[in-house]
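All protein chains of the complex are present and in place, except for one that has been dropped.
The first chain written gets the first letter, and so on, giving A, B and C; residue counts start at 1 in each chain.
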Amino acid sequence: MSSNTKVQGRQKITDKTLWISVPKELDHHSAEQISQEADGLVRQKDIREIVFDFSDTVFCDSSGIGMLMGRYKMMKALGGNVRAVQAGERVGKILMLSGIMKIIPVEKKQGGMQDEKE
Amino acid sequence: MSSNTKVQGRQKITDKTLWISVPKELDHHSAEQISQEADGLVRQKDIREIVFDFSDTVFCDSSGIGMLMGRYKMMKALGGNVRAVQAGERVGKILMLSGIMKIIPVEKKQGGMQDEKE
Amino acid sequence: MKRNEMKIEFDSISDNEAFARVTVAAFMAQMNPSMEEVADVKTAVSEAVTNAIIHGYEGKVHKITITGVIEDALLSLEVADQGVGIRDVKKAMEPLYTSRPELERSGMGFLFMEAFMDEVQVSSRPGEGTIVTMKKMIGQHGE
Partner (left out) sequence: MKRNEMKIEFDSISDNEAFARVTVAAFMAQMNPSMEEVADVKTAVSEAVTNAIIHGYEGKVHKITITGVIEDALLSLEVADQGVGIRDVKKAMEPLYTSRPELERSGMGFLFMEAFMDEVQVSSRPGEGTIVTMKKMIGQHGE
């Protein structure tokens, strides 16, 4: 596989960046799935950055925060980093409240997988 | 009041026709409300026809059929009539299954309050 | 085998007809149903709940329960009231039969339940209440 391959519907890898399209509802159920998938890819491939794209996400609870924190710790340990993009109003509110914006850069409504797709 | 008045958000009277915009979900709860409102207007005003506009309706059960039958009987007794317009796929299926199309003309996706509004 | 179970209990007021429909639709969402299957099940639930409110409890406020079970692709629903019950179930299930024509009932409730579900069973005892059991295979489209 080249370093510019779509891996699944919800993920793609561009250069050394793993883009993850976060589902409509980010809760304990979906957060566990995303974590597993992301960790598998990071183990297999040379990934320096994970970008979480919240374009489609209308619901997020504290399990989502745990998922982001977990990926952040893993990437830090590997010398990489984590970003969140395309956060809508609700997701922005939750990320703000959690204080995670102090350690993970969060962009609202610009960039992200939506724009990256051909 | 003139004979060309909007009575409520969901109804209007044009000449001697009462147009009723059926809500999103037509069940026992909403059917009772519509029947009461329609019957009140028919008692007060000179109405020869009731047109039920299903543009917005995505759910209908047998209480909706009972409501239509009841208005049909009332208008027949007064020498008037009843029509249904703008029936979508689901409403069409329910009206078909009920057999009510044999006594009340049903139009799909043309005419109706949507087009009549200025 | 995939299995899941839920039970809801709510007051017999007409506001809760929509609540019951949405709840059952949310429960079956994990079965990957088509839009039409969801609409079919919502219609059947609406009929059974409306009957419990109007006929079972005759407008008085008591409890209605819905039990839902998912076993792989099979959805089973039970709508129960502890109302007046039905003396002659066979007659009640005849198309167009209604005991309350003055309430503009069309007598098509059981007809719709049977049209939209694969199986409908009614168990009732006068003075004790009614249980309507309905089953439908879900998400088998395109197979």
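Operating definition for what follows: a contact is a pair of C-beta atoms (placed from the backbone, for glycine too) under 8 Å apart; a residue touches a chain by one contact, two chains touch by 3 or more.
These numbers come from a predicted model, not from an experiment.
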Chain not shown, its touching partners among those shown: A, C
Per the touch definition above, residue among A:V22, A:I65, A:V85 or A:I104 touching the missing chain: A:I65
For subunit A, residues in touch with the removed chain: 25, 27-29, 31-32, 35, 59-63, 65-67, 69-70, 90, 94, 97-98
Absent-chain interface as seen on subunit C, which is shown: 4-11, 13, 15-16, 18-19, 22-23, 26-27, 29-30
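Please note the rule applied: only the chains that are shown with their structure count from here on.
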Length of the line joining the C-alpha centres of subunit A and subunit C, rounded to whole Å: 42
Geometric centre distance via CA averages, subunit B-subunit A, whole Å: 50
Geometric centre distance via CA averages, subunit C-subunit B, whole Å: 26
Residues of subunit B whose C-beta touches two or more other chains: none
